[in-house]
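For this view, one protein chain was removed and the others were kept in their places.
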Amino acid sequence: MYLCNPGIDVKGLTLLEISMRKSILGTLIAVAVMSISVATAQSDGTTTGNVVEIDVPAPALDGNLLDSSVVQEAAVYLPPGYDEDRDRRFPTIYLLHGIFDDHGVWVENFNVPEILDRLIADGKIPELIVVMPNGGNKYGGGFYRNSPVSGNWADYIADDLVSFIDENYRTLSDQESRAVVGHSMGGYGALNLAMNRPGIFSVVWALSPCCLAAVDDLSFGNDAWQRAAKIKGPEDLQQLIDSRDFYPIAALGLLAAFSPDVDAAPIYGKFPFDVVRGEIVIDDVQFDKYLDALPVRQVRHARKNLRSLRGLALDVGLGDQFLHIPAGTLEFSQRLGDERIPHLLDIYAGDHRQFIGERLETIVIPWVADRMRFETDD
Amino acid sequence: MYLCNPGIDVKGLTLLEISMRKSILGTLIAVAVMSISVATAQSDGTTTGNVVEIDVPAPALDGNLLDSSVVQEAAVYLPPGYDEDRDRRFPTIYLLHGIFDDHGVWVENFNVPEILDRLIADGKIPELIVVMPNGGNKYGGGFYRNSPVSGNWADYIADDLVSFIDENYRTLSDQESRAVVGHSMGGYGALNLAMNRPGIFSVVWALSPCCLAAVDDLSFGNDAWQRAAKIKGPEDLQQLIDSRDFYPIAALGLLAAFSPDVDAAPIYGKFPFDVVRGEIVIDDVQFDKYLDALPVRQVRHARKNLRSLRGLALDVGLGDQFLHIPAGTLEFSQRLGDERIPHLLDIYAGDHRQFIGERLETIVIPWVADRMRFETDD
Amino acid sequence: MYLCNPGIDVKGLTLLEISMRKSILGTLIAVAVMSISVATAQSDGTTTGNVVEIDVPAPALDGNLLDSSVVQEAAVYLPPGYDEDRDRRFPTIYLLHGIFDDHGVWVENFNVPEILDRLIADGKIPELIVVMPNGGNKYGGGFYRNSPVSGNWADYIADDLVSFIDENYRTLSDQESRAVVGHSMGGYGALNLAMNRPGIFSVVWALSPCCLAAVDDLSFGNDAWQRAAKIKGPEDLQQLIDSRDFYPIAALGLLAAFSPDVDAAPIYGKFPFDVVRGEIVIDDVQFDKYLDALPVRQVRHARKNLRSLRGLALDVGLGDQFLHIPAGTLEFSQRLGDERIPHLLDIYAGDHRQFIGERLETIVIPWVADRMRFETDD
Partner (left out) sequence: MYLCNPGIDVKGLTLLEISMRKSILGTLIAVAVMSISVATAQSDGTTTGNVVEIDVPAPALDGNLLDSSVVQEAAVYLPPGYDEDRDRRFPTIYLLHGIFDDHGVWVENFNVPEILDRLIADGKIPELIVVMPNGGNKYGGGFYRNSPVSGNWADYIADDLVSFIDENYRTLSDQESRAVVGHSMGGYGALNLAMNRPGIFSVVWALSPCCLAAVDDLSFGNDAWQRAAKIKGPEDLQQLIDSRDFYPIAALGLLAAFSPDVDAAPIYGKFPFDVVRGEIVIDDVQFDKYLDALPVRQVRHARKNLRSLRGLALDVGLGDQFLHIPAGTLEFSQRLGDERIPHLLDIYAGDHRQFIGERLETIVIPWVADRMRFETDD
């Protein structure tokens, strides 16, 4: 389903470039790098928004050890009315993509611009801006988290990107008018920003958020960890990355983000265990640090930040292929409840990706928009 | 806060009678017994539905030991279009009230007819019938549960009432077009019906459901249990009932519903503990039975029934005065997750009653209606 | 069972004084104030230890607002061999009693001196010193916890008392040779010292520990809290204390220890809720603080201290009259497991007090002694 043809016109947008590659997940992903296109009158008389491809300075990533650029791509959806009234300001939703994806996934696979056009045309949401940043790197992604190895991706979003958007677009530049929605690794990222970077976003929705708890396929019971631990030199590392073998590479990404070690070339991560005669022996000190960084264990210290939100929601499909995701989502909800933090939990029948577009349209974006402050609040 | 004046016209309905009484909860509750009134054109040109007061045969309550009548009152909301097209059939939502309330609470306190009129007028829900049965008895309520002591209240709803409504009103008389929503004891009741009376309702919303788990104020750590256990004869019992002391009377209601004993006059309930020198000593056999009847322990055996629903939701205010309600709701959600049962959990800032009307209008009824089958599905 | 006759010779010790009083728990408690007695040859040729009554300076309690003396009583058991070899040093077990008890409970009710004599005579434990401090105050007890209201009872035990004992008796004055065992409030106290005063004790056993989690009878669902909250002036307070009504007074003790407020005369505690129209409304800020002070929420930050112990055990009877105690003990064990902290959990059939003496003899003291360092380790 991730197929697309280079050169075709996608959703009425003029595409300058589409890069095709076999993704590490074994599916074709189209990354659209798009020029600004003007709002176009559709055959049914409605107009559509524009998607703008931008380059964003990312000083927060400076010095990262994974070769991530300090200028990052992003796509921005400007609503149909953006150009009509030059004095009007708009609330903004940030969309954070999953591991091994990039910001193109929202446009190409989940059809976000079309969804927004329809929701706005039908009066189901007010006009708003949607920002889709890149969060990928050579280990799959930086988890929108600060790390001396991967770079400070949380700061990139909360500081660099938000400032850039507020300076270059007519946004309502207060927390109450800013929301963040993420999928999978991006769901983790949205929650991480809500917990650890207060004051930026006021409404948060995590779609099938990964990595909330280290259980099942994310536990060290997954032998991908042992495969990752076998890497000795740069050649091994390159070979693994080239292999596009999901779990061992994701393990490197997790290490770089959650257990970084700037002195541990070539991986730059510290495994929270040793392998002795083919069996895992937990290292208590590192394991503590690693676990403590996971969201289910951060709810308590972040409870004030989380309680101050205007909206907080999680959802997950019970048939998610990544078994830790339903388990972690349920546990995260339970921890939120233990800390008396208002939230919505929506457990549905479905898998990791199949209903994301549909849910964005029918549930997520309307719910998020309904809780944001719009200019008419004034 | 539950004040009202006898004789006034409430919500444009002709009231034949309003009975005022000091409720056991220490608040004034108005019970409206209403005649049929025709749809009335409002000043803004919209029409309103009618609320009909009916008497429903209740053979399922035959032989109950708590003097509940085998004819039970209910109120029925008929939408504005009910009389316009005599061939049209409507889906039906059943509303189950809380302990020490009766069906009048929906009309008087939560303003359900006005809410429905507005939602229909604004096109937010299709036209539908809403049925509000009584579920109260001299111990506060029958918990919409079958019991040889309180009577078979689950069967009363699922068999007697549903049949009566389908025979006397133009309903869509299939499960897909029938929903149940309950508050507090009624939230318990809605879940109990979903788990134990499959095939009747397809969408279920439990608002601040009581009695899902026996913790906190519902645990035997609440000394109301010991006070209830001191009752020896009919005079003691009558004195307690007259005292309107909430918890000890509710304890009798729980016993009659969850631990009934037809031979144990005057209470007709078996305490799951003995009191020895002023201290509680658990009776394992009775305690097992009592706990097993509680919803958190029934999710597993009922998982097929629960999975087959078109919609299942729970909500609760974190400031609920009945402390077991947030705790039980969170635990119930967790058990649903453990059994891979899709559901929505909505944890909000608020108390046991303050936002019920508002939530019915903005969230609950639209969500429920959206998942029901309407004639246009055909 | 808490009866005893004044003037009788208890366990071969010369009693100077026994004070009898009706305890707040409705049972007779004998408080023995004992002189030093020499080891006495028994008819079977064995010798017995001595129990010494001592006064201990308690500067840690200086400035407390509950009229607790800065000189505290304690009883000390010296083993039969204490006087035989004047160069020998002994390990020391500290026993912490429950709320509304005092140190006499160990001697009078649980027969600790006889138990120790038997265990030593049978070679089941090496000779050791046992110290039984007082921990009671006018609110029932100080929970062996630091508080500006109740006084710094944790410091009293860990600093004042331990120093006094080590200076005045021939102890092995290192952590490895020091253990703490407590019952009920004292079980809480033992765990609190293990978590928050590292370096003092190396083996810990909590018998039926109270107050690990705020559930069931310890939740605000127990209406004793509302009764306590009704206290307005000193007369109300004195009347409650005189009433010997267990739960409301214990609530004051909990407040003074876990939610102290030096400005809130006459109670000097801050309730974590308000009472509005007879119903509890949680105060988030105070409630957070109150809950965070409870042990189940302290395991994580104390994990290093707890992991460093030579032995950690909890037990509880399933028929404990204080319902939160089994629940809290199970939850505490689960949290210990979550943090990978070695421990023993022993869940048995029994109530809050009936088997304490028997368990001390057959299980607890041998297990504790087995894990302590004795001189023979050198």
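Labels for the chains are A, B and C, by order of writing; each one numbers its residues from 1.
Here is the rule we go by: a contact is a pair of C-beta atoms (placed from the backbone, for glycine too) under 8 Å apart; a residue touches a chain by one contact, two chains touch by 3 or more.
Computed from a predicted model, the values in this text were never measured in an experiment.
Trainee: With the full complex in mind, choose from A:70, A:200, A:264 or A:280 the residue touching the hidden chain.
Mentor: Counting the whole complex, the residue in contact with the absent chain is A:280.
Trainee: Give the residue, chosen from C:200, C:264 or C:330, that touches the chain omitted from the document.
Mentor: Residue touching the chain left out of view: C:330.
Trainee: Identify the residue among A:93, A:125 or A:218 that touches the chain left out of the display.
Mentor: A:218
Trainee: Tell me which residue among A:121, A:200 or A:323 touches the hidden chain in the full complex.
Mentor: Of these options, the touching residue for the absent chain is A:323.
Trainee: Just checking the interface: what residues of subunit C touch the absent partner chain?
Mentor: Touch with the absent chain occurs at residues 318, 326, 330, 333-334, 336-338, 340-349.
Trainee: Just the residue numbers, please: which parts of subunit A touch the chain that's not shown?
Mentor: These residues of subunit A touch the chain that is not shown: 26, 215-224, 247, 277-282, 318-319, 321, 323-324, 351.
Trainee: Using the touch rule from the top, list residues of subunit B that touch the missing partner.
Mentor: 282, 284, 287-288, 297, 300, 303, 307, 340
Assume only the chains that are shown with their structure count from here on.
Trainee: Subunit A to subunit C: how many Å between their CA centres?
Mentor: So the centroids are 51 Å from each other.
Trainee: As a quick test, compute the distance in whole Å between the mean CA positions of subunit B and subunit C.
Mentor: Each chain reduced to its C-alpha mean, subunit B and subunit C end up 47 Å apart.
Trainee: Indicate the whole-number Å distance between the mean C-alpha point of subunit A and the mean C-alpha point of subunit B.
Mentor: About 42 Å, centre to centre.
Trainee: Give me the residues of subunit A that touch two or more other chains.
Mentor: Only 340 qualify.
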